[in-house]
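A single protein chain has been omitted; all remaining protein chains appear in their positions.
Here is chain A:
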Amino acid sequence: MDITLKNVTKSYGDLTVLRQFNHTFREGETTCIMGPSGCGKTTLLRLLMGLEKPDEGEILGLSGLRMGAVFQEYRLCENLNAISNVRMVCSHALPKERITQALTQVGITDSLYKPVRDYSGGMKRRVAIVRAVLSDPEICFLDEPFEGLDEATRSVVGSWLYRQLSGKTVLMVSHDEEDALRMDASVFRLDQDI
């Protein structure tokens, strides 16, 4: 089912971030939301994830959907290791080997049992990406998913993520057009479309 925002308005105090916003995101497509800083990209994502309620308007097509997300700030449990962080959101039936395999595929091979607080930013980002994918989401939200990764790692992780999320509804926020190309995403420019 498509996700439709109808006349959505969202303000924080006197600052109106989205005003009478209308848009439809197609089911099964990857959309990259782009725009200058402060234009409301993250607010839009938070509204879609249900973390914020619109002041006015409505969002249709999301109820009951299994969601996955990669947040800008990782949002990992720092005391837990990479496997536990991923296992937390997965089905009980998912074998541990599948988690290990996925982490290895994105380049995390030798620190699987270390607490993630000992990881670099790039490693944390990759754990967060694997967590989002293995939660088996029907819709996946990616907020600057490749931030902090070097070019070579972006390429490896980007193509892995593209393969894993192929055919699913993906909404991505990024500043980098390369990210949109990497994910074969249609670009939606928030500043121009409001």
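The rule we apply is simple: a contact is a pair of C-beta atoms (placed from the backbone, for glycine too) under 8 Å apart; a residue touches a chain by one contact, two chains touch by 3 or more; residues count from 1.
Keep in mind that, in the parts below, contacts and distances are computed from a predicted model.
The complex appears with one chain absent; UniProt names that chain "ABC transporter permease subunit" among the candidates "PTS system fructose-specific, IIB component", "ABC transporter permease subunit", "Fumarate hydratase" or "Transcriptional regulator, PadR family".
The chain that is not drawn here is touched, among residues A:Ile59, A:Leu80, A:Leu94 or A:Val156, by A:Leu80. Taking the complete complex into account, residues 49-51, 66-69, 71, 73, 75, 77-81, 84, 88-89, 113, 115, 117-118, 131, 135, 141 of chain A touch the chain not shown.
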